[in-house]
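This is the structure, below, for whatever I ask next.
Here the complex is missing one protein chain, while the rest keep their positions.
Take a look at subunit A:
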Amino acid sequence: METILFKSRYYTAYQPEKGRCFFVDIRGKKIRMSFCQLLAFRQKVLAMDLDAHFDSELNRHGIEILTLCNREHLFILDTLEVIDLKMFVQGIFAMSELHALVTV
């Protein structure tokens, strides 16, 4: 049994009922992440330079290569997917903050 933690256009984050981990669905590939890996994932995504996607010299092809879990997974993302991914990772943690507010 899994609960959807947050869902964006291209990605979904799940939290299983048992086990202290997360699952992230990227292009139909469900990736298991520990909390540490989730933080590393967030860090990588937030560090992506979105402005460079709109500058043909900085990012000529408008793509981003995302490696996860010590390069166990590799994704090539276009600009729309990167925009969505940035909102997605912020959404995962925003849900936790909302949860904290509700349960105070």
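Observations, loosely collected:
In this section, a residue touches a chain if its C-beta (ideal position, glycine included) is under 8 Å from a C-beta of that chain, and two chains touch if they have at least 3 such contacts; residues count from 1.
Please note the rule applied: contacts and distances are computed from a predicted model.
Comparing "Ferritin", "Molybdenum transport system permease", "Allophanate hydrolase subunit 1" or "2-hydroxyhepta-2,4-diene-1,7-dioate isomerase" against the UniProt entry of the hidden chain yields the protein name "Ferritin".
For subunit A, the residues in touch with the chain missing from this view are 3, 15, 20, 22, 35-36, 39-40, 42-43, 46, 92-93, 96-97, 99-100, 103.
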